[in-house]
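Note that this complex is displayed minus one protein chain, with the remaining chains in position.
Then we have subunit A:
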Amino acid sequence: MFDTALSSSDLLFLAKGAGMTIIVTVISVTIGTVLGILFGVIRVQLGAVLSAPLTFFLDIFRSVPLLIQLVLANAFMGMVLRLQLSGFTVACMVLSLYTAAYCSEIVRGSIDAVPSTTRRAARSLGMSWAQDMRYIVMPLATRVALPSWIGLALGVMKDSALVYVVQVTELLKSTQILITRLQEPLFLLMICGAFYFLISFPLARFGGYLEKRWSND
């Protein structure tokens, strides 16, 4: 089984693909989370009716398969807007909005989970809306949101495999290139899976650590 043609330069090639997966994920999850918090807070503040257009826009990103979003966005940027964007840029833009759409749902639900009576108590102590948000709502909502957010980040990491359609060579694409050349699909997929695991593990553990730390209260 370990009698393989895989060379150290091939491994390096895979590692580079893994690096691309990490970069695309980190950028998209970061931007997507910031946007998701913004959209989530706006949706809570405006209420369901006034925020309906925003919700509808975000729902598109949640319901259309990511592969189609990537291909269409790429074509739209190039042919309609005539922008010369790299596949990497398009991939990050689409994945960021995709993350933001899911994240805004998580944020909205987590803010709603903070009891209105607790917020009322904060306001009655003279806190402004912003102070209530910052010192009461955000810390409490973060605790509620964390498990779902970790799930989202890990999901985006795995979904980022689809960015190959806009010519970004990430981990899975790198693996496929090697499979075509070396004809050792099972072994290579095992290594690829191990890479994915190594990327996910720290995040999952970090989430577990935070949950434990916050469980005192």
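Keep this in mind: a residue touches a chain if its C-beta (ideal position, glycine included) is under 8 Å from a C-beta of that chain, and two chains touch if they have at least 3 such contacts; residues count from 1.
Here is the rule we go by: contacts and distances are computed from a predicted model.
Q: Have a look at "Amino acid ABC transporter ATP-binding protein", "Sarcosine oxidase subunit delta", "dihydrouracil dehydrogenase (NAD(+))" or "ABC-type lipoprotein export system, ATPase component" and point out the UniProt protein name belonging to the hidden chain.
A: For the chain missing from the view, the UniProt record says "Amino acid ABC transporter ATP-binding protein".
Q: Pick out which of A:Phe76, A:Phe197 or A:Trp214 touches the chain that's been left out of the picture.
A: In the full complex, the listed residue that touches the missing chain is A:Trp214.
Q: Check the options A:Leu83, A:Ala121 or A:Met190 and report the residue that touches the missing chain.
A: Result: among the candidates, A:Ala121 touches the missing chain.
Q: Just name the one of A:Met77, A:Leu140, A:Leu154 or A:Leu178 that touches the chain not displayed here.
A: Of all options in A:Met77, A:Leu140, A:Leu154 or A:Leu178, contact with the hidden chain holds for A:Leu140.
Q: If you put the missing chain back, which residues of subunit A would it touch?
A: On the subunit A side, contact with the omitted chain comes from 115, 117-118, 120-128, 131, 135-136, 139-140, 143, 214, 216-217.
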